[in-house]
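The complex appears here minus one protein chain, its other protein chains still in place.
Presenting chain A:
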Amino acid sequence: MATAFAPTKLTATLPLHGSQENRLLLPIRLAPHSSFLGSTRSLTAHSSRRLNHAHATRRSPPVVGVQEVVKEKKSINSLLITKEEGLVLYEDMILGRSFEDMCAQMYYRGKMFGFVHLYNGQEAVSTGFIKLLTKSDSVVSTYRDHVHALSKGVSARAVMSELFGKVTGCCRGQGGSMHMFSKEHNMLGGFAFIGEGIPVATGAAFSSKYRRDVLKQDCEDVTVAFFGDGTCNNGQFYECLNMAALWKLPIIFVVENNLWAIGMSHLRATSDPEIWKKGPAFGMPGVHVDGMDVLKVREVAKEAVTRARRGEGPTLVECETYRFRGHSLADPDELRDAAEKAKYAARDPIAALKKYLIENNLAKEAELKSIEKKIDELVEEAVEFADASPQPGRSQLLENVFADPKGFGIGPDGRYRCEDPKFTEGTAQV
């Protein structure tokens, strides 16, 4: 069955440390129209007049199957998901899409302001990875973080209120679009500087390992770091690939390669555009996957998360994806070729999953429609809630600068000194 959902095609090279699994299997060429670098080749042919990069066509990498033999032999006919899983994935992607569309509407109506970066088109990556995580696993993202927060479990109301700048937002209106934090759901931000979240994610993974090895706690938490193609030219990315592999940290580096960093094409900015190759250079597997296909992403994610939980270290996953809107709502998006956009619009992950569910009799049209309706209502309700919520009070301006409010530190009894009524003038010597 040669659909867009053929079994995951993964390319990876041998990890330097070797592993128990026999990774170098027979080179496997799958159905020619499975999306992959092939699509990118035609992409560059279309937009070649826009590119003056010498390496306009990507070389096809050596295709090597990486899964255990069992998995590869899994029949093309067996389904990758159950009905329940399928509906969960569908609902999550619809939530992401509807929410982002509503954000655009609200922005143009003036309810939302500042920098807003929408995730339309990339939902498969967020859903594919985050729906495999537990509540105590951590996610670190960039400024394009609304959907990561939603997938991780932050309520649509809380995210919408945060975007409106209301006190009921997940960060009480103090963070904004680019800084979604939730301690309860272990969403560790929301960072405006690209590359900034990668070391923080590596640190969260470090703490998992530390808790297990030093504090002897039962800790199998993994961390997933999401970032883009532009970030892969930044020094911090390489610093963290090195340290994560060196210390075998339970982290998955997920590159959402949507080929554009604002208006800078990935091919114009990068000496070797194949980002997955940078993993093996540091001693971890590097995997390229079709990021418009949630099932393929999910298969790769399962492998990577399992690796991390088993203590085998990090994985670099490059997801080839596309953002249907501009970089932000202020971006006129003039540099991208209409043909390229049309090409990827035809590979809309939501439409593809819908087709898969219906063709494989996992769900009926009516069920999917009812999910869409439910989500529409949820998002509308979130807007109403946000609208009705109050703005933060004036006194909130000076709150939360420190966890220890008066900055006097902790006294010998373990409590804040400023709370101690007998706290005197200090230790002036006479």
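Here, a residue touches a chain if its C-beta (ideal position, glycine included) is under 8 Å from a C-beta of that chain, and two chains touch if they have at least 3 such contacts; residues count from 1.
Basically, contacts and distances are computed from a predicted model.
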*The complex lacks one chain in this depiction; which UniProt name from "COI1 F-box domain-containing protein", "Pyruvate dehydrogenase E1 component subunit beta", "Dolichol-phosphate mannosyltransferase subunit 1" or "serine C-palmitoyltransferase" does that chain carry?*
"Pyruvate dehydrogenase E1 component subunit beta"
*asked:* Looking at the full complex, which residue from A:172, A:248, A:277 or A:355 touches the chain that isn't shown here?
replied: A:172
*Can you work out which residue in A:80, A:198, A:275 or A:329 touches the chain that's missing from view?*
A:198
*Decide which residue listed in A:208, A:265 or A:389 touches the omitted chain of the complex.*
A:208
_Contact with the hidden chain (one of A:98, A:138, A:151 or A:321)_ = A:138
*Residue ranges of chain A at the interface with the undisplayed chain*: 138, 140, 170-175, 179, 181-184, 188-193, 196, 198-208, 210-211, 213-215, 235-236, 239-240, 242-243, 246, 399-404, 406-412, 417, 423, 425-430
